[in-house]
Structure formats: structure tokens, C-alpha cells
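Missing here: one protein chain of the complex. Every other protein chain is in place.
This part shows chain A:
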């Protein structure tokens, strides 16, 4: 019998039926929604007089558009206020659970679902947000969808899809000191480019991923979309099961044990084949930083910008104000952002705080800490990290997507560089004219302290 991959097993168990010569009807277990990509979908259903089919399989939160200051006060931006009110109205009307501003479970959609035990192995999960790939860390088929598809899932709890091809990225070996999950994924994307995953669903395999925490695995899977893959998955194992145990909405007792027994059957079988496969050595990976305007334009932090005459490449360097062939070390940096669905979990802040402890941010730097959820914010406080950040001169805000996409007031001024733990360095992503350099929380913390790009490998020990 043909050997099955993790992806095959989860996908095949969710196929309702097939359209002859066409796509499959795929059942969706959980649908996450937020204020930005859902209103037009609700309107679509209303216009057609179609009810929401399975409201209890939908979870909503407010994240993209929320202010990260004074969340208890009325929102000043009227458009944002209206969009958030619309989400509340839509959820009330359709009996959908909403973790709104002020709720103890509110936060970035890809941070709250795992931490509440909503994300479970073997399920299918979608959200009108491309970073839904994050949840693949649990061995979940999770991917971003457009608003028309949000409406389709509202109407039928299903999507019409062609099964993507399979891709496996293997990383084996021992990571050097200071090399974190963010560096691993930035390295992979820098090697294979921003579109080599297009049309594929990716599995990450090898001891490097097996040895990562769930937070680290989420960081890796989160950025699968940045290499074009609709989603990325990591086989569920004891680390996964331990993370899930005791979470608010996770199964408990015998139910959990039964499910774990099932989840253990999910990993890719020995001998299963993939349509495409890459392998990297952990020893080749170093702390990374990006220099251009897509996440594939990354280099080792002590490396040099490649020399390339391509028009799009030169346009990117021109936007960033960098020269081909130059090193980024010693470039002054005035803004540092530690947050986003990529790196705003407790582990990210522990790593940053550990480095910062006893140090002071450079006087030229505005350093922003934005926890991914109310629960993370609470944990930061309880673990004493708040005190470390504040003492070092970092500003701690309330949970939300914040400066990752600058829909709220958290914008980087035009022309300024921001070292950011987010996922995209596109032109203007963090505010019109802003220039983003992606890095790990450790690198971002160290740069905030020095006020310039440094070779972090010289600063560890």
C-alpha cells in the first residue's frame, strides 16, 4: 500500500466528496475570524439569506485593528471602531464566540487558539489571514483564505479545493548558540526563495524541529506562507501532547488519551514520498537578518548583501537605502518591534528578557514590546519580565497585531529602519515609507540595547 504523509492522512480524512474532474469538498473543523477579513463575508451571507451553518465551530477575536494603548477607552479611529463594532454585531447575531477587547482571552488569533487548546493535531483549520499556517505546528492542516472563502465556510463549513502537492524541508544537526527557530525559517526562505512553496503544503522534518518547543515550531510554521506554501506542518509528538494537556478548551481525561492515541498515528510513514524535498544542515544556519523587501532577502547577520543586477533586487535595495555587497553591521537602528503572530509568545519574551536583563536600551532606540495575547501579557507580568523590560527602557503595550502591519497607530516613520520580529519586510508594511529588517527576538533585543546592527555571535557567552 502506498505510504502516507502526515498531510495526506489529515487531508484525506476531511474530504467530504469530489467534484468529477474538479476540486474536492474539504471539511473544515475550526474557523477563526477577526475584524478585517470577515465583514464582507457576513454581508455576503446576509444578502443571499444563507445562515451560518456551524457557528459553534467558529471563534472570533479582535486583533488586526486594535489600539495597543488604553484598550479600555473608546477607540479614537472611527473606521477601526466601526469595523470592531461590526465584528461584535455579526458575532452576536450569529451566536459566534468572540474574544473582544477587554476579554481575558483576547489576542492575536494565531496566538490565542493554540494557547487556549482550540488548535489540536489532525484537524483542519482556516482563517482569513495568511499566517494561519502557524497552527500547522500541531500537525494541523491550517491555511489562510480569502474573504469569499470565509463566506463559503460560514455557509457550509467546507471549502472547494484541489489537493496541494507535498513538500518536505529537512533540517538535521546541531544549531549553534544564538540560533533560534526564527533564524531557521529565515535561513530556509533565504535559500529556497519566496515562491518555491507555491502550490505545496510543507512538512518540516528532522531533529531540529523535533527538539523545538511548540512556540518555536509555531514561529517556523507561521512563515511557511513567506516561501509561498499555503501551510507548513510538524508531526505531533510528546512535546505537542504536553503543550495541549490542561489548556482551557483542550480535551481532558479519557477523551484526551483516546485522541492522543489517534494523533500518534498521524506522522508521515517511513518511505512516503514527497513531490519536492530540501535538506539543510543545522550547522550552516546562523543568526539571520533581512536586508530587502521580501522575506527571502535574508543574510547571516555578519554576512554581506549579495551582488545582483536584477531590476527588482536593485529596486528593493534602493528602497532600503542599502548597497549591494555591503555588511549591515554597525548600521544605526532607531526602532525595534518585538511582537506579531510570529514572535509574541511567552518564550520569545523570555529569550529577549534574558538578554536584556541588567542592560539598558540605547538612547536612540524606540523599543516596543507587544504581547500576543492577554494571557501572554499576564504571564510576562507574573514571571517578572515586565520589570526587566521597563527597567531597560522598553515600552510594553497591550495585545494586538500592532506594528507588524501598522493598521493601528503603531507605525514606523517614513525612512526609518525597524528591526522587527514580525514576518514581512514588504515596502511600507510597518507604515508608509518604513524600512523593515526581520530578525529573531534575541537579535532584536540585542540591537535595541546597542542602537545599531551588531554581530550577535560576538555578544553571546
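The working rule: a residue touches a chain if its C-beta (ideal position, glycine included) is under 8 Å from a C-beta of that chain, and two chains touch if they have at least 3 such contacts; residues count from 1.
Heads up, the rule we're going with is that contacts and distances are computed from a predicted model.
Student: Can you tell which of "Electron transfer flavoprotein subunit alpha/FixB family protein", "PQQ-dependent dehydrogenase, methanol/ethanol family", "3-isopropylmalate dehydratase small subunit" or "3-oxoacid CoA-transferase subunit B" UniProt lists for the chain that's not drawn?
Tutor: Of the names offered in "Electron transfer flavoprotein subunit alpha/FixB family protein", "PQQ-dependent dehydrogenase, methanol/ethanol family", "3-isopropylmalate dehydratase small subunit" or "3-oxoacid CoA-transferase subunit B", the absent chain's UniProt record gives "3-isopropylmalate dehydratase small subunit".
Student: In the full complex, which of A:16, A:387 or A:460 touches the chain missing from this view?
Tutor: Going through A:16, A:387 or A:460 one by one, A:16 is the residue touching the chain not shown.
Student: From the listed residues A:279, A:307, A:387 or A:414, report the one that touches the chain absent from this view.
Tutor: A:414
Student: Of A:173, A:306, A:393 or A:433, which one is in contact with the hidden chain?
Tutor: A:433
Student: Check the options A:112, A:145 or A:167 and report the residue that touches the missing chain.
Tutor: Checking the options A:112, A:145 or A:167, the one contacting the hidden chain is A:145.
Student: Determine and list the chain A residues touching the chain excluded from the picture.
Tutor: The list for chain A reads 13, 16-17, 19, 21-23, 25, 27, 29-30, 36-37, 39-40, 43-44, 48, 50, 53, 56-57, 64-65, 77, 79-80, 82-83, 86, 120, 122-123, 128-130, 144-149, 151-152, 155-160, 162, 164, 194-195, 198-199, 225, 228, 230, 249, 251, 255, 258-259, 261-262, 294, 310-312, 315, 405-407, 414, 424, 426-429, 432-433.
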